[in-house]
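The structure's right below; bear with me while I get my questions together.
The complex is shown incomplete by one protein chain, all other protein chains being positioned as in the whole.
Up next is subunit A:
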Amino acid sequence: MSEQNFSSGPLEYQTEQSRLNILGFWIFLAAELALFSTLFATYAVLSGRTADAPAPFELFEPTSTLIMTFLLLTSSFTCGIAVHEMRNGSKKGLLTWLIVTLLLGFAFLGFEIDEFITYVHEGATLQSSAYWSAFFILAGTHGLHVTLGAGWMILLVIQLMQRGITRVTSRKVFIVSLYWHFLDVVWIFIFTSVYLIGMVM
């Protein structure tokens, strides 16, 4: 690969190092797909195996599930706007939208933690049945990813405040945005195959 064609494009693609980092992150996302596929497969196979614990349709709340979905969809959108602002060279816009994304992410996590606590009080825990084990591992792994992503984004906001938009920080923002959009993709499938189908059955 040669360097000459990239100096006029977006900042995050301008060095060989950055382009290789972004390529490497896509490979990581492909591996994440494999991880989540095993969790989805486990969940699908164990659906209905609730033993003596409550059935999912007794516990799932359409309203809070929809609120969580809209929070995460919106945060994915604001994260996209943040990258857009970065490409316009606006540090202020980038930071503003990243912080909005973070707040939406934390609101999502708040709803998810509250949901898990409610389920545990209703008698559906990690140990209560095969179905609920699969549910908590699948939704919990996604929630853990969101938590890690939020922590990563906080560190990046601090670095952006110190160093501004450079070739290195712009690449980091671009990569965290890929991660965040990916988590939204995973959530769409959890929303559909766990919550919606769980409430239909």
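Here, contacts are C-beta pairs under 8 Å (C-beta built on N, C-alpha and C of every residue); 3 or more make two chains touch, one makes a residue touch a chain; residues count from 1.
By our rule, contacts and distances are computed from a predicted model.
Trainee: Looking only at the UniProt record of the hidden chain, which name from "Chromate transporter", "Acyl-CoA dehydrogenase", "Quinol oxidase subunit 4" or "CDGSH iron-sulfur domain-containing protein" is the right one?
Mentor: "Quinol oxidase subunit 4"
Trainee: Which one touches the absent chain: A:96, A:141, A:159 or A:193?
Mentor: A:193
Trainee: Determine and list the subunit A residues touching the chain excluded from the picture.
Mentor: Counting over the whole complex, subunit A touches the hidden chain at residues 1, 5-6, 8-10, 13, 19, 22-23, 26-27, 29-31, 33-34, 36-38, 40-42, 44-45, 48, 62, 66, 69-70, 73-74, 76-77, 79-81, 83-84, 87-89, 177-178, 181-182, 184-185, 188-189, 191-193, 196-197, 199-201.
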